[in-house]
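Notes follow the structure.
Only one protein chain is missing from this complex, and each of the others stays in its spot.
Chains: A, B and C, in written order; residue numbering restarts at 1 for each.
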Amino acid sequence: MSKDYNTLRHIVRLPHSYAAGPVWTRFYEGLKEEKIYGTRCDKCSKIYVPARPFCPGCHENLDDWVEVSQEGEVVSWAYSRESEFFGMQMKPPFIIALIRLDDTDSNLLHFVGGKALDRLEIKKGQRVKAVWNEEKKGHMMDIKYFEPID
Amino acid sequence: MAYRVGIVDVAMTPGWESKENFLDQVFHTTKEVLDKAGIRREDVGTVISASSDVFHGGMSCANSYYWDAGGAFLKNGSRQDGESLFAFIYAVMRIMSGSFDTALVLGVCKGSENPDDDMVTYFYTDPFYQRQIGLNETIAAALQMREYMERYGVTEEQCAKVVVKNLKNALRNPYAHVKKKVEVEDVLESEPVLDPLKKMECAPKSEGIIAMLLAREDVAKKLTPKPVWFKGYGSSMDTFYLGDRDLLDTQLKNAARMAYNMAGIEDPMKDLDVIEMCEPYAFQELLWYEGLGLCDKGKGGEMIDSARTGMEGDTPVNPSGGVLATNPYVSRGLYRLAEAFLQVRGEAGQRQVDKKVNTALAHSTHGFAGQCHAVAIIGS
Amino acid sequence: MGRPVAIIGVGQTRHGRRFDVSYPELVKEAVDALFDTTGIGPDDVDGVVSGTMPSMMEGVALTHFYFADVLRSVGKPIMKTETCGSTGASLAITGYYWVASGMADLVLVVGSEKMNEGDSQATMTTVLEPFYQRYFIAGAPGIFSMQSQEWSVRFGIPEDKIRAAATRLTIDHHSDAFDNPYAHIKKKLTEEEVNNARIITYPVRLWDVCPNSDGACAVLFASEDKVKQMGRKPAWIRGVGYSGEEYWFGDSDKVVWQSAIQASREAYRMAGVTNPIEDLDVAEVYNPFTFQELLFYECFGFCDFGKACDETLKGTFARDGKLPCDPSGGTLCTNPIGATGLIRVSEAALQVTGQAGDHQIPGAKLAFAHAMGGVDQYNAVLILGSEL
Partner (left out) sequence: MVSGKVEYTILKDEVAIPYELAMGPTWTRFFEGLKEEKIYATRCPRCNRVLVPARSYCPRCFVETDQWLEVSQEGTIVCWALTEYEYFAIPVKPPYIGALIKLDGTDTNFLHLIGGIDLSDPEYVRKTVKNGMKVKAVWNTEKKGTIMDIKYFEPVR
């Protein structure tokens, strides 16, 4: 940003320490072990991924933990050839997607990568499976991306 | 027992960058609406503003900063964060309750000072999941658009037609930020942002300081020969995580139903004379047609093909050019309402629709893929 | 005036350093507590009001999206009120007008803050623009110190008397907090400890200042019909007042403080209060700083200007005094900012409905609740009564 009249530049910069609480902590521990956890609602039987403390539909507290499949189907996706986005670790080209892991009831937001990095090769219902980063940090990006399988 | 509420007048800045200091712009806009209505600051009952906290402006507790510039010195006032139609309805409530006879509503967003909206909306995410992926409003919109195309066969050309229609309307709007005559091909060939979204299908980042004066029925009639009346309001919130929602079954349906019930609207295509809607991404206008009940589910694409929402159609949508032409993020809901107000008054100048406007609808949305919607209906 | 409005339920979290739960879970704790204790279900709620202080404290913009589910707001209209430090009271006032206007019969109002996740004082500096004021005002204590310093000199109150009154207040409040199950800091303090505590911004010392708390508060506002239908004991909103001043700190008098005076007078007028010290039974004054609490007593007409120290030392505002102030321990012991003003209102509601437990003021019928915010800029006052 640069203007042809007087301006004051300033950066708002503040430190934060976000409390993950028990549920996120356990979910991240799972990622470190290459497991994806969901929680099941006793009332509606739905399984939500990532695991969460309560059911968004029934508002029941959830403590029925299930390790879910690492395979699923692409529900929706968007492809970036060159656009970079603030805060995103993934650099272009990339495909960001909503993925329905098998036997779960919510869509997981993540990336589709590997041999799929051509927008023409991907379509709704494409089967994908998780590919893990070797180094784990207890972070959503411990999953490197989901890659297409046939 | 509730009082009828009228809109007396409105003042607003154009959408492009001003060299003026933020506070001066707020002062001038506020002063302009008071002067138009012929009342003094001292006579205003309450001041309700909308702005975003630090993220859309760089200042925390933003209304502390512009409190007096907005005429609120020693007044009972408040603020809505992030959505300016919320500020409008809050001001309406305050008058309806009988506590105040006039209310000043402000929408405040100086987009030229802010970083890109994608950087700002990135902070709508939770720190544990969606932020780690890097979600923002544009990404959510691209995912929503893909699903729309896949499920209902809406085409890229149909989405592009929204841009063509709205930017054409904007050419006749002196407040519009983007003024450019475009064809479908221009849109389709514009830079890909995040396939299927193209650059021209995404709203710009604009300035928008807007002030609207409301009054109780008896006072409104004294202040203006042509008050425009508040008829109905509805708003609805969706669940937070993008992956938990059906992105094509939005809460707009619910918000519209509430507003229609209150305003006595039975058939929106017939009963509404003009609609101003918030479409930060072109395809969303088509999806919102469905949410507002202007057409059946999945038929938004056919709707734009039919030209029924064009300037010469049955129910023109976005005669102002909409958000695709002018996008002062937080203020954009009030900008929609201001245009609806001018249309009902018959004071929309060259962009006045070519029929008697009795009832108009203003819509606003904020959040990923339309997490929250608000709908206001006004009429003569 | 509009339709009568009452509070028919409140819920609070345990306040403190809450790294045991994520932010939405903290908010959920307050909302669930409200529904559990009242037996009212979220389906009956017509609308939801949500707010925090500034988003910079949370690191999440527009938190009503993030909290949509725990607020039970999905499929409902929502409002997101924010007015800096006075947010909590402004949330309550939003709930009040929503019901009073006739547009809703039952409104859930929720305020929250996780102050320990961000840097609260750094956040305060972002309330100040970078052209002018940001350089000189050291967070909140800087501004309140200047204000109380001017007050003491203007009324010629000797420094040792102010110190003695402030010490009395902080000892009393921290002791009162033991009787409030939700309070954050509970401590038996000695005069020596308080008087020799570390200086923050001279003359403000450590025990003159509120803590950083994490917490949330939920309150249910209802129309007269709903009150009858739900069969809950109501705390009626009898008066509402709010006033704000210029942004520049040096533009208006902060000693004979117009916004504080006007907000209280507005609420008194509506509630028919003519003599606050006689008419009110209990007050929940927003007191992040001991010195400021003294100044507020004067602005609210609880005593004459320059007399707050004398009256405090006489015990006028103590638990067994003529007008007990902050029997909950107040903001001084518990300050999750976005919730704090709403906690004042909910404490007032508990008092006039006889549900304040160990810190109940016997027979309280009319209560005062207050919040302050901005750059020493906003004051909000609500008067709650057991009778309409």
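List of remarks:
The definition used in the following text is that a contact is a pair of C-beta atoms (placed from the backbone, for glycine too) under 8 Å apart; a residue touches a chain by one contact, two chains touch by 3 or more.
Please read these numbers as outputs of a predicted model, since none were measured by experiment.
Remark: the absent chain touches shown chains A, B, C in the intact complex.
When you scan C:Pro4, C:Gly75, C:Gly102 or C:Pro130 for touch with the missing chain, the hit is C:Pro130. Between the chain not shown and the residues C:Asp36, C:Asp251 or C:Asp358, the one that touches is C:Asp251. Within the entire complex, the positions of subunit B that touch the omitted partner chain are 18-24, 27, 30-31, 34, 40-41, 54-55, 57-58, 68-69, 71, 73, 110, 112-115, 119-120, 123, 127-128. Those residues of subunit C that touch the chain absent from the view are 19-20, 56, 59, 119, 121-122, 125-126, 129-139, 141-143, 145-147, 149-150, 153, 199-204, 246, 248-251. Residue positions on subunit A in contact with the hidden chain: 1-3, 5-22, 24-26, 28-29, 63, 138, in rising order.
Keep in mind that, in the parts below, only the chains that are shown with their structure count from here on.
With touch defined as above, residues shared between interfaces to two or more other chains in subunit A number as follows: 10, 12, 16, 18, 20, 24, 56. Looking at subunit B, residues 54, 58, 127-128, 239-240 sit in touch with two or more other chains. Partner subunit C is touched in their complex by these residues of subunit B: 1-2, 52-56, 58-61, 63-69, 72-83, 86, 89-90, 92-94, 96-99, 120-121, 123-128, 233-240, 251, 254-255, 258, 366-368, 371-372, 374. Remark: subunit B residues 19, 54, 58, 115-116, 118-119, 122, 127-136, 138-139, 142-147, 150, 192-197, 239-244, 247 touch subunit A in the complex.
Against subunit B, in their complex, subunit A makes its touches with residues 3, 5, 10, 12, 16, 18, 20, 24, 48-50, 56, 75-83, 85-90, 96-98, 106-111, 119, 123-124, 139-141.
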